[in-house]
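Only a single protein chain was left out; the remaining protein chains are all shown in position.
Letters A and B mark the chains as written, and numbering starts fresh at 1 in each.
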Amino acid sequence: MADEDVPEGGTIVDPRRLHEAARIAEALVFASAGPVSQNYIAERLPRGVDVLHVLRELKGLYAGRGVNLVQVDDGWAFRTAPDLSFVIRTDETEVRKLSRAALEVLSIIAYHQPVTRAEIEEIRGVQTSKGTLDVLMEAGWVRFRGRRRTPGRPVTFGTTRDFLDHFGLEELRDLPGLEELKGAGLLSGRIPSNFQVPLPLGEDELAEDEDPITQLDLEELGLLTPGGKEDE
Amino acid sequence: MADEDVPEGGTIVDPRRLHEAARIAEALVFASAGPVSQNYIAERLPRGVDVLHVLRELKGLYAGRGVNLVQVDDGWAFRTAPDLSFVIRTDETEVRKLSRAALEVLSIIAYHQPVTRAEIEEIRGVQTSKGTLDVLMEAGWVRFRGRRRTPGRPVTFGTTRDFLDHFGLEELRDLPGLEELKGAGLLSGRIPSNFQVPLPLGEDELAEDEDPITQLDLEELGLLTPGGKEDE
Partner (left out) sequence: MPGPGSKSQKNGRGADAPMEDLWQEGGEERGLSEESLVVDLAGFEGPLDLLLHLARTQKVDLTRISVLALAEQYLAFIDKARKIRIELAADYLVMAAWLAYLKSRLLIPKQAKDDGPTGEEMAASLAFRLKRLEAMRDAATRLVNRNRLGRDVFARGMPEHIPTERRSAFEASLYDLLNAYASLRQRHAITQVTIEKRNVWSLSDAREILSLLVGGFADDDWTALDHFMLRYLTDPAERTTAIASAFAATLELVREGRLELRQDGVFQPIYLRRGPKTEGDDEEGTKNG
């Protein structure tokens, strides 16, 4: 109180008004996408309130807490307390959004499983880069299911239990069908009458022309990632 | 971490440790824009600390401030106090505008979930135009929930945590007027027995048949909109 600098018109000292001013300053700094300048805050405080006083009070209030009010460049910002960085900066990798291509491949695998890579490419009409399938395998959503009993014995892909968990599905049959995709507006009415959305085959069932995949197959195909990273 | 003196299931009451736990919780929630789940916080608190206790204390601490701690479903988030919106809102702040139909569908889904598309249409008496559900799902407020265990296994819709977050609801039970609507039988799909319409003619004859009108009856009566007819 002693070192208060008094602006024109005198300083408000009414605690209720000061509290209100502090609330405003607090909310402004919190919601802002960058440090907020002192002037910007001052313009929004009740007339006659000393902005610096309010901010210093706030700074003191937050000093011992998990979040601190700090002065950055020309403005004010909230930052988590430096000593708590160990909780915030965890070992987690940053969550990445799945790319459009990966989403497409994943959805084809989900609906058309068991499906071979050639079939995926046929449905998409473009070549699928190796990386896309790798990403989906790495995410733990896609797995090798078996091998098709056709020349070349191509590997078939399917989805995993983690896939169902992540997308909140109880079973594959819960994937919306043609009518439901239309009903939800995801498919427009302008589709040919012979258009079909397949009913995916359950995870554990093997298709008639499908053999289960074996460890040997995986090794033979060179599909095992270095370091024996396969989970099951 | 090293709280070996805490008995199984016991809770820490040492104020210093509680304060430390509060700081961590505060920092975790503060650092994130979206709600942080209670489990996530619990895993990062010192062992033996009752996470709910800590969060409730924090909630009380922030209650009168410019930033409040709010609960959203199983998560916690800091939000600016609603009464300060006038200071924070800028010309750029724009929330998604919904069409009248979309808003109606959204509230039907919120109050009747899990609900099928046919049921939504039955309540509104019109077919849901393509794109209405699509818009709601894209906004992240509505999701496919599962399938109804009835013939045809229709897909059901429900709301998301983002929906709760956006409309400032802690949980679905906080939907405005939910209890009254339930009490009035308006959410059950069945006509409550007290829903008697006095006859303009003053007919005395009482119906012997006291069964409530069932969904099946409504279908027979043609009261159900054509929405469900295509379900093969």
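Convention: a residue touches a chain if its C-beta (ideal position, glycine included) is under 8 Å from a C-beta of that chain, and two chains touch if they have at least 3 such contacts.
Here the structure is a predicted model, which means the values were calculated and not measured.
> Specify the residue from the set A:Gln71, A:Ser129, A:Thr150 or A:Ser188 that touches the hidden chain.
A:Ser188
> Consider the whole complex, including the chain that is not shown, and state which of A:Leu18, A:Leu69 or A:Ile108 touches that chain.
From the options A:Leu18, A:Leu69 or A:Ile108, the contact with the absent chain belongs to A:Ile108.
> List the subunit A residues touching the unshown chain?
Subunit A touches the chain not shown through residues 27-28, 30-34, 36, 40, 43, 77-80, 88-89, 92-98, 100, 102-104, 106-108, 110-111, 123-125, 135, 138-141, 162, 166-169, 175-176, 181, 184, 186-188, 190-192, 195, 197.
> If the missing chain were put back, which residues of subunit B would it touch?
Residues 28, 30-34, 36-37, 39-40, 77-82, 85-95, 97-101, 103-104, 106-108, 110-111, 123-126, 137-138, 140, 143-144, 165-169, 175-177, 181, 184, 186, 191-192, 195-201, 203, 205, 207, 209, 213, 217-218, 221-223, 225-226 of subunit B touch the chain absent from view.
Going forward, only the chains that are shown with their structure count from here on.
> Using mean C-alpha positions as chain centres, tell me how far subunit A is from subunit B in Å, no decimals.
So the centroids are 21 Å from each other.
> What part of subunit A is in contact with subunit B in the complex they form?
Going through subunit A, the ones touching subunit B are 19, 22-28, 30-31, 44, 64-67, 78, 80-81, 84, 87-88, 168-170, 173-174, 176, 179-180, 182-186, 188-189.
> Touching subunit A in the complex: which residues of subunit B?
Result: residues 22-28, 30-31, 44, 64-67, 78, 80-81, 84, 87-88, 117, 128, 130-135, 137, 143-147, 153-155, 230-232 of subunit B touch subunit A.
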